[in-house]
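Removed from the display is one protein chain of the complex; every other protein chain stays in position.
For chain A:
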Amino acid sequence: MARGIAGLGGACLALMGGAGAAQEARTIQVATHYTPEQAAPLEACFDAFEAANPGVTVEHQQTAYGDFLQTILTSRVGGTSPDIYNVYSVWVPQLASAGVLEPPPADIAEFVAANYAPATQGAVTIGGQLWGIPTELSVYALVYNKALLAEAGYTEPPKTWAELREIAQKITRVNDQGNIDVGGYAYGTTVAEGVHPFYAQMFAAGVPPFAEDGRSTNLTSPEAVRILSDQAALFADGITGNEIVVDNFVSNAVGMQIAANWNKFGYQEAYGEAFADTVGVAPIPTDGPGGTMLYSFLWTVDAASDVKDDAWALLRFLSEPREGGLSCTGEAMAAMGAFAGSDADLAAMTATADDFDRAFIAEVTEGRAVTQPNVWQASEVDRILRGYIDQAWSGGMAPADALAAADAEIQAILSEQP
């Protein structure tokens, strides 16, 4: 009998112990689009977090950027979603509306409010609700080829669009077949490479592309029409064309373009030691008050996660300034040529930055950069706009008509939001 009771007690203790162990052993799954090489600094921080939190294991799931949203959707449907995502801010309205994301707790909200510039906070806030901690920050500015400008007789980048047009015209060279060999200015083929410069120019002109509540656009404003007309004129006058795109910048075939800071690695790789003497950065040329666009990725937590507290703790750990240097997130971003959004990280980056980075960082720290509008169905909205921008560039539609048509279609989408 005694042995039976002892055995029962032992079994109970074992079960209790097992339950305790199960409660302590927690796994946080973190999904990012970074390659193993890019994520190496983060992995090191995951190890440090595990060491400081016995029982916690952090697993990194890498997914290609192009498949990232689909992976989130599939994992949600299959009930295998990770605990933490690093998502593009324009995906947040849909994900938040569908209940995929967990709003941050009060201490995280306070942390973000205290450590990030208003524009950066705006990038991860939808309708007044914060959804995570900013990670990778991308800013737009005019990137120009100093050598091509010098050949054309200019030592300074343009400050207005009229100046840009004048310089671009002098840089442009056409070959015997009538194709542009060297373009004074270039756009790209992707949706972002057409739409983001357009948004950046609108911000520079002092008119945001969308109303603050995200329920209407300013695409039919005189400023928007003028910007698109100016762009279309570059095509019509042979200063740029479909045959010369932003990718050609690295082969000395493009004078100027509006581009994001993360292109730096590509430029460095192409120009090597000549990078600093070749590639210049300047504010977006405009007749308006000036400004540009930024966008951000953010750390978010899945609403279905059963380790939410640990997940937020890990994210805070990754984002907190470290003594004398960058945060974990900042270190990872710096390693891949991107910016981390916190004030401390930007200050640390500025201290060691070259002219290229410093010019971009200044757009954020000096308050000129405004966040990309995280509007409803942002990817679809951008794609529609790009379609009409193409129409205006090719001369298929008058810029005012193209923007009016885009506005009508986009307005219908924005009116779908809850």
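In the analysis below, contacts are C-beta pairs under 8 Å (C-beta built on N, C-alpha and C of every residue); 3 or more make two chains touch, one makes a residue touch a chain; residues count from 1.
Going forward, contacts and distances are computed from a predicted model.
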| item | value |
| --- | --- |
| Chain not present in the shown complex, as UniProt names it (candidates "TVP38/TMEM64 family membrane protein", "Teichoic acid D-alanyltransferase", "Carbohydrate ABC transporter permease" or "Predicted dehydrogenase") | "Carbohydrate ABC transporter permease" |
| Residue among A:Leu95, A:Ile126 or A:Met202 that touches the chain left out of view | A:Leu95 |
| Option from A:Ile167, A:Ala186 or A:Ile244 whose C-beta touches the chain left out | A:Ile244 |
| Chain A, residues in touch with the chain not shown (by the definition above) | 69-70, 73, 76-77, 94-95, 97-100, 175-181, 188-191, 193, 241-244, 377, 379-380, 383, 386-387, 390-391, 394, 396, 405, 409 |
